[in-house]
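Working notes, structure below.
Only a single protein chain was left out; the remaining protein chains are all shown in position.
Chains here go by letter, A, B, C and D, matching the order in which they are written, and residues are numbered from 1 within each.
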Amino acid sequence: MINFSYTIWIPLLPFLLFILLGLAGHKLKPKLSGLFGTGGLAIITILSYITAYKYFFTSEKIEGAYQKISAFNITWLQLTDKLHIDLGVLLDPISVMMLVVITTVSLMVHIYSLGYMKGEKGFERFFAFLSLFSFSMLGLVLATNIFQMYIFWELVGVSSFLLIGFYYQKPSAVRASKKAFIVTRFADLGFLIGILILSFNTKTFDFITLTDPAGSAIAQGGGIAFMGLSVMTWSMIFVFMGGVGKSAMFPFHIWLPDAMEGPTPVSALIHAATMVVAGVYLVARMFPIYAFSAPAALEVVAYVGAFSSLFAAVIACTQTDIKRVLAYSTISQIGYMMLALGVSGYGGHEGLGYMASMFHLFTHAMFKALLFLGAGAIIHAVHTNHMTEMGGLRKYLPITHMTFLIACLTIAGIPPLSGFFSKDEILAAAFHNNKLLFAVEYIVAGLTAFYMFRLYFSIFWGKETHYHHTPHEAPATMTIPLIVLAIGSVFTGFIPFNELVTSDGKVFETEIELIVAIPSVLIGLLGIGIAFVMYRKESEISDKLAAIFKYTYKWAYNKFYMDELYLFVTKKIIFRYISEPVAWFDRHIVDGTMNAIASVTQSVSLRIKGFQSGQLQKYAFVFVTGAIMLAILFIYLWK
Amino acid sequence: MNTGIPIQYFLVLATIMFFTGVYGFLTRRNLITILMSVELILNSVNINFLAFNRFLYPHKLEGMFFSLFVIAVAASEAAVAIAIIINIYRRFTTINVEDVNEMKF
Amino acid sequence: MDILSLFVVIPVLTITAILFLKDARHVRLVSAFGMGLQLVLAAILVYLYLSARHSGNIAEMLFVKDYLWYKSLNIHYAVGVDGISVAMIALTSLVVFAGIFASWEVEFLKKEFFISLILLASGVFGFFISIDLFTMFLFYELAVIPMYLLIGIWGSGPKEYSAMKLTLMLMGGSALLLVGLLGIYFNSSPNGGQLTFNILEISKVAIPLPAQRLFFPLTFVGFGVLGALFPFHTWSPDGHASAPTAVSMLHAGVLMKLGGYGAFRVAIFLMPEAAQELSWIFIILTSISVVYGAFGAIAQKDLKYINAYSSVSHCGLVLFAVLMMNKTAMNGAILQMISHGLMTALFFALIGMLYGRTHTRMINEMGGLMKVIPFLSVCYVIAGLASLGLPGLSGFVAEMTIFVGAFQHPELFYRIVTILAVSSIVITAVYILRVVATLLLGPTTNEHHNHITDAKWFEKISVVTLIGAVAAIGLAPFWLSTMIGTSLQPIVNKIIALNPF
Amino acid sequence: MSLGTIFVMRHELLLIAAALLVLMAEIFVNPDKRRYISLFSVSLFGVITLIGFIPSPTGSLFGGMYVTSNTILLMKNVLNIGALLVFIQSVTWLKKEENSEKISEYFILLISTLVGMNFMISAGHFLMFYIGIELATIPIAALAAFDRYKNKSAEAGIKLILSSALSSGILLYGLSLIYGTTGTLYFNEVAALFGNNNLQILAFIFFFAGMAFKISIVPFHLWTADVYEGSPVNITSYLSVISKGAAVFILIILLFSVFPEIIATWQKTIYVTAVLTMTIGNLFAIRQQNITRFLAFSSISQAGYILLGFIGGNQLGMASVIYYVLVYIFSNLGAFGVVIAISNSKGRENIEDYNGLYHTNPKLSLIMTLALFSLAGIPPVAGFFGKFFLFTAAAQKGFYLLVLIAVLNTIISLFYYLLVIKAMFINKGENPIEKFRSDFPTRFALGICVAGIVVTGFASILFEVIRNLSFGV
Partner (left out) sequence: MAFNQIMFILFSAMIIVFSVLTVTSRKILRAAIYLLFVLVSTSGLYFMLNYQFLAAVQLTLYAGGIVVLIIFSILLTSHLSKKFEHSGWKKNIFSAIASLAGAILSIITILDYKFSATSEVAKEVDMRLIGKSLLSVDYDGYVLPFEVISILLLAAMIAAIVVAKNGGPAKAQSPLINQK
């Protein structure tokens, strides 16, 4: 048995960094704090790689399966006799994989930020928040139990909030951060309720117990039925709701495009590579329960994923803000991952979807981070987000151009880049399970290629617009990460995921299924071709198409009015029709009653003042009648 | 001894007198007439005491002595009341009870 | 002199010292010294308590001192603490200590201000150390009354109205309470024998059920008024809004906890059968408090009103949890009391400091303060995050304990209501973020606020003390939770004996 | 009659002697030395008060006409303490020029009313009771009209004497019926012969109405406010504390020892009147502007609370009543003491005049606050304990609803007490009462009141002593 207890330092180190930078950051020189942050992250990246190596290649397998190793565990809070919240480190294939993903991307982003954020006010704050995020995200993936996951789930939410709102004086950034937080918080409510139901039924939070296919949690089955679905299904649906929120699936996707208000490195790290896939990770983490106890919930996962990916892809085709395009693309890709999980089974080849999902998560992290960082470099150069204001940048930004192209090809699924492999596995899994979903994803693959190259051509080709300053290539701190990630995007496709990350930890055989692979490559190429025609040079085709599909375009451009719907619900219904009436009710009815008691007392007091008339004889009259009435009362009426 | 007259007659008589006094107290406007009504009330009580003493409990003299002391008390009460009434008259120039209401509510 | 009585004696001595001070300038120093001493004493108490428990002392109450006071009625001055009261005492001393510093710059009738404030504190301390219903009630009222002067003299806005309303409503609560306590007293010995006010002794006998049915609602509502039980919470927004900073802190932070603590210690502990029977009524009321308070907070514009409604919501959660009648939920209730006490005190301290600088509490009249006064703003954000239940800060610990505990209730109705209560965390997020976004973030909207200064040293002491406590509980809740949990055992045993589930 | 037996009656005898001594002084002292009469009377009375505490034999004298017991001695001592305070508080007022002619009369009259009260409490026979009650009332009417040059004073006097005449008329009618149905007026004999029949209930109700008048129980209370407002404030405080206290004492003795047979009836009577008294008193007090009138209504509602001690007919009840009267003496005299001090030096008696008092006269306002809190029953001052015991006594016999009504009433009363406190501490006075220093007697009396208010509650020994001397039905 290998001792993994040092892994606790992987999340702890960023936490300490956060404390250091948060409390003393403003006293340090900005550069120093940046170096502290980056250096710390470099250390944990190395640690993560060591861990990955040790875990995958030297740890002992039982019956050919990777074991879940609880490397560290302390009880943080004892709730009931059986339920307790632990904090610890759980190592299993997916968490180790996530370690690698997070630390790699995070390190790249840190390095990138040294250049990108240079001279910004609040540099040290930025690195403090990044450290906080790294801590939270690592804590999330290493969680030993669902409650720990929830804790860090909330923490990543907050870090995301802080980072989106980094430019806190910009109203749009503030709005976006608020929106992100509240939407995900609402989704987290579902997560929490799911946890409550789950723990009530299974009396445990612990992942190892929960997800052991032979364990008591799964053995007890779905539990009693409630409103047509079993309790376990309900709880899993609720838990998934949390994932939907964090991963920006429909209908909780609306926060993600707005979140692009944050600094671009943040978008790359949080809103592309790591945090947004937490939902996928969550489902993967709970996968045995989904597969065995709540298959209906798994179907929900599949359909939500498929719909989101289509929905987002359509919108992405119409957006002009490059970061928003990437954001919708992210939604779309995460939809893929969800779908893959949704169509997966447990164990062996049945678990293809699971493996594919994780695989895609991995590759997506690389190329999407690359895309965002590239976009950052572009924005850094031209000081705008809108692709209508760009064009012909390939001359000015050669490195960025090349890496961006690689990323676009990767996401379009062109072999032999990594995106091809992972996407192909997903399509294959869908193909075997559900033809409808496969069809949807097939179309999305084409759309993806189309909008990515629409983006690519508009930025680097097309008509050259007039720039205030001549755009120039970014400094080395920014280009090196681009190159590293580009290399990653190219080669990660060759990692044998079927041997490393599978649903039951055992190796299974996969091969490229040509019946799926060839059409998918073709449709990718088709998409690229259309984009080439439309955007390579200035052309009116796009406008004409937009005119033809006027309403569809308009709807897609306006993101199907989801924001407006949300606004309507929050502003009108919650605020106008609930909160304000509640406040009114409280002031006027509840409080009014209390005040009324007081004023009634006062007015009674005023009314009866006539008794005290100052007239002696009236006093005497009351006296006499009082005595007589008392006498009558007690002699005849109430004896 | 007191042949033929039941005690109830005396009691009823006293009661009527008592409430006549009360009526006077409640209606007369002149402070002195109110005082007179009070005397009626006290007198009726005396009748009660004496009747009881004579008819029912003649072995002791409690009723009679009580009446005696009531008369004495009534006298002193009347004296002080009249002193105050005269003072009222000097202050208010009237002894109409309805006008003596500087303090109310 | 036993250690517990010191908690009442020190404030009294401090008051006496202030009374005889010639120089008004030293008043705050003396107060700070006295309350600092109190804080140290609280720390010592925590240490003594834990070491006593550690050494195997399993008595229900520790450091019990019992002096016969009124022999014929068997009224005692009896003090004793268990983990819960120790925690509450620690909370109180923290908040009072912070409150002294938050009111460092009170100038008008300075002596009187600090005297009233410390008097209030001594009432609260007395309440928490008492195990005799009579002294408990005495201290309870003693804590309520100085509020009137504190709000009426040093308050702002419609202070007289608010002060009167607050006092009368709270005394109305204590009116119900008094009847309830007398009822308990006269049923404290159903088999004949000496009647008693002593909580421990009463808890050993079973109060007849018909009596419980009568007196449980009285007692619970009596305490509930102070715990902001719907619909008796309306004193809270007005009172908090009008009160001066330190008073709001103490009031929301500590005084409202008297309600929860009392409801737990007296109503539920002594009359569990009736509590179980009638809990559904109050569960409905408290869950209304929870959700309704949160919704109410969304629509407010005045910072203090927002916080007051949020207190209604959070304190509603305390009573809600207490009524769930299981160990975890009750543990959560106590944690929530402490957590809410700290963070709401923090909130009010910060609001007071903001108000001192901007002279407004209307959120739409301020904006972008983060740039001008980063320290206070960051503290405000931390307070907000604590309030909306961010892990790592105390609010999360408390709320989660409550929710998990409440959800263990065997009856479906209670679980569904729990889900309803859980939903308040979203609403909380909405109003907290609304405030944070409008007030602190964005561009500065009011140019008058461009030149205000950040926190002074005494303000920092006040704020940092509280934040430190909030974070400490949030990061390492285990010892506190365990300390409370052990002390909950007697009542849990009582309930289990009643209805094993 | 031995010397010992005389000592049994020492309260009354000493008081009579004191009255005569003052009378002598009035006659024989040089007119320009008259101002020492106050001092003389007060110190004389102080000595008497002290002597009252000497333990002494008890028993009945004059064939049962005069009865005394330790309980009764206690009650007398309580009244003496109160009366002493009133005496001290009067000194300053009597120094005024317009009163200088009547100092000795003032003391003689007050002492004689006290004699009346003592005889009333010690009565073993309704005749003594009646004479005592009249002796306790008639001179007070004259004292109410003491300020001859004030219309209000005269009005107060006439209202008091006429209504009291009517009430004693009704009381006498009741007594006559009691005599008629039992054939005796000795307390112990009446107790044995009293039953639950209509005529005796009627007699009891009439008797109760007469007593209720003295305690100002609603609906027999209407004279109270006017008389309190019109009388000189010293007399008002005497009326509200001592007269009321004496009437309360004798009523509880009579109810417990003479009418125990009809306890069911008088419990109902007291239930109804207590609720009415508390509520009406409070409702009227809310609106008052004049501070003495305000205190008058407050004292009406206080009487309502006191009735809660009656209702159970239990030992605790009597103890709590005596205790409460003691507390009430300190509290009410504390409040009145401040009113008197201000009225004497500034002549202002409206609540509005108290605006901003704290800023000019902090000590007076603090005493007032303490006294009002005590009246309102706020801990840790004595009033809290007093009220608590009263409520406990009622609750002991299961009158929880009544207790609830009473405590809710205390909320209303708290409201108006707070109004005064608000005036003193919070309101800004446009024309505040200037700073002044009251003279020694006032301060001395207030000091005793404050000490009483603060100490009485904590010193449980007092209550225990009282309780041991009390008895139930």
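Note that in this section a contact is a pair of C-beta atoms (placed from the backbone, for glycine too) under 8 Å apart; a residue touches a chain by one contact, two chains touch by 3 or more.
Since we're looking at a predicted model, the values are computed, not measured.
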Displayed chains contacting the withheld chain: A, B, D
Absent-chain contact - pick from D:L14, D:L84 or D:L202: D:L202
Touching residue (missing chain; options D:G52, D:G157 or D:P432): D:G157
Sites on chain A contacted by the missing partner chain, in the whole complex: 617, 621, 624-625, 627-628, 631-632, 635
For chain B, residues in touch with the removed chain: 1-5, 7-13, 15-24, 26-30, 32-33, 35-37, 39-40, 43, 46-47, 50-51, 54-62, 64-65, 67-69, 71-80, 82-87, 89-93, 95
Footprint left on chain D by the chain that the document does not show: 1, 16, 19, 61-66, 96-102, 105-106, 108-109, 112-113, 115-116, 119, 125, 127-128, 131-132, 134-135, 138-139, 141-143, 145-146, 148-149, 151, 157, 177, 180-181, 183, 197-199, 202
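Throughout what follows, only the chains that are shown with their structure count from here on.
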Given chain B and chain C, the chains that contact each of them: A, D
Chain at the geometric heart of the assembly (C-alpha centres): C
Contact-richer chain pair [A-B vs A-D]: A-D
Whole-Å separation of chain centres (CA-atom averages), chain A against chain D: 77
Euclidean distance of C-alpha centroids - chain B vs chain D, Å: 27
Computed distance of Cα centres, chain D from chain C, in Å: 42
Residue list for chain D, restricted to those that touch at least two other chains: 158-159, 162, 166, 170, 225-226, 287
Residues of chain C whose C-beta touches two or more other chains: 168
Every chain pair in contact, whichever chains are involved: A-B, A-C, A-D, B-D, C-D
Complex interface listing, chain D residues touching chain B: 126-127, 130-131, 134, 138-139, 141-142, 145, 148, 150-152, 154-159, 161-162, 165-166, 169-170, 172-173, 175-177, 179-180, 183-185, 225-226, 229-230, 287, 293
List of chain C residues in touch with chain A within their complex: 165, 168-169, 230-231, 233-235, 237-238, 292, 295-296, 298-300, 309, 326-328, 368, 370-371, 385, 388-392, 396-397, 400-401, 403-405, 407-408, 415, 418-419, 422-423, 425-426, 429-430, 433-434, 437, 440-443, 477-478, 481-482, 485
Chain D-touching residues of chain B, taken from the complex the two chains share: 11, 14, 18, 21-22, 25, 31, 34-35, 38, 41-42, 44-45, 48-49, 51-53, 56-57, 60, 62-63, 65-66, 69-70, 73, 76-77, 80-81, 83-85, 87-88, 91-92, 100-105
